[in-house]
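Removed: one protein chain of the complex. Kept in place: all other protein chains.
Moving on, here comes subunit A:
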Amino acid sequence: MPNSQLTPGIVAGRLPDDSYAENFADLHAPLDAHEAQVAADRCYFCHDAPCVTACPTSIDIPLFIRQIATGTPEAAAKTIFDQNILGGMCARVCPTETLCEQACVREAAEGKPVMIGQLQRYATDRLMEKNRHPYTRAPETGKRVAVVGAGPAGLACAHRLAMHGHDVTVYDARNKPGGLNEYGIAAYKAVDRFAEREVSWLLQIGGIRLETGKALGAGLTLEALREDFDAVFLAIGLAGVNALRAPGEDKAGVEDAVSFIAELRQASDLSALPIGRNVVVIGGGMTAVDAAVQARLLGAQNVTIAYRRGRDRMGASKFEQDLAASRGVRILENVQPKAIHGNGSAVEIELEYTEETPEGLKGTGETFRIPADQVFKAIGQTLEGAPEGLEIAGGKIAVTGAGQTSLPGVWAGGDCASGGDDLTVTAVAEGRDAAEAIHAALGA
C-alpha cells in the first residue's frame, strides 16, 4: 500500500505524485503586465519616501515604480540593481510587511500598501530574462580581494568590488554558491532554481573567481588570505545551530530545521523526501515557519510550532504566521520543550507552559505531551568557524562602520557580523557597503 498522511513514522511519498509540484509552486504568482500597471499606478511618488528609508539597501522605490508605470521595467530594474544586486531574490524573500510596505503611506492611509516586493520582482524578472548583465567593470586595478562565503553578503560584496575593477576570489565551503539563498530560503519563495540562475547572472560582470568546496579552517587560513590578498571580506553566515538542552534531544527524528530545509532545497524529487506524520517545530522565527510549512507541504498530517513566548514576540512576522496558519500549521504559544520521549526514536514531545515573570521567562511546572515522530530545532543559528584573532561581540564578529573587523585589512558582513537583522537584504547592504569601504581603503 502506498504511504499516505496517516502512515506512522517518518516516510516518503505521503502525497499523490502530482501534489508536490502544486504545493511547492511560487508563493506569490508573478504579476502580469496588467497587474503590474495597476499596482504601479497606486504609488504616489512620495518625496523622501519612507519606503526607501525602510529598505536596508535604500532602493529608490518611487523611481523604479514610476519607471514601471511608464513602460520601462528594464530601467526600473537598473534602479533596483544599482542599490541591490540581489534585488531579484530580495523581491521574493524580503519580509516586506515589516520593511518597505510597512512604511508605505498607503499602508497608513488604507491598510493596503503599494505591492513593492511584487513590483520589484516584475521589474527584475523583465531585465534578467533578457540574460543581459547591465554593469561593466571599471579598468582593472590590479588589487586582489578574497571573499569568504558566497551567500548574499559575499556575492554583493564581490560584485561591487568587481565593478570597481578589483580582482575577486570567492571561497565557499559548500559545493554550490548562494548561501542560504540556495540552501535555506523556503522552496516556494525561490522556485525554478532562481538562486542558481541569479548567481550566474551576477557573475557575468566578470572578474570574480568562484572556489567552492573550500572552507576557512579546513585548508584555508585567514593568515594565508591576508598574505595573498590586498583585503579579505568574511561572510560566512551562521553555520552552527543552538542545542535544545532537553533530554531526548539525541533520539532519532530530532533534527536541525536548517539541515532539513537544506536537504529539501537540494532534493531532485520531493516525493522521495521522508517526513514525519506528527511534526513539531521548536522556535518562533522565519526558520521555524519555513520548516513547519514545508513539512505540511510534504504531507505531514499534523505540524505544530511550539514557541516559548507569546505570538507578538515571534521573530516570524504576522504575514508569516498567517501563512503557517493557512497551510494548516498549529502555533502553540508560551510552551517550552521539556523532554523528547520514545524508544530510540522520538514518539512524543513533552512541553511545559511558560510565563513571563519579572525575572524572565519561567516554566509553570504544568506539562503536557503531544505526538512527535519528528522534531525540528529552529531556535537560532550560531557563528561557527570564525577564525582566531577576531574580536567577537554578542556571538558575532565585531565590526565597526562598514564592516571593519578588529584586524586591519579584514572586513565582515552579513549574518556572521555584529549589527543589523539577519535578513537577506541586510546581508546585501552590508556586503555592498563593505565593498565600498574596501575600495576606498585600497585607494585604487
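Basically, a residue touches a chain if its C-beta (ideal position, glycine included) is under 8 Å from a C-beta of that chain, and two chains touch if they have at least 3 such contacts; residues count from 1.
One rule holds in what follows: contacts and distances are computed from a predicted model.
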Among "Oxidoreductase, 2Fe-2S subunit", "DNA-binding protein", "dihydrouracil dehydrogenase (NAD(+))" or "L-serine dehydratase", UniProt-listed name of the chain not shown: "dihydrouracil dehydrogenase (NAD(+))"
Identified contact with the non-displayed chain, of A:E74, A:E249 or A:E333: A:E74
Missing-partner contacts on subunit A, residue numbers: 33-34, 37, 41-42, 45, 47, 62-63, 66-67, 70-72, 74-75, 78-79
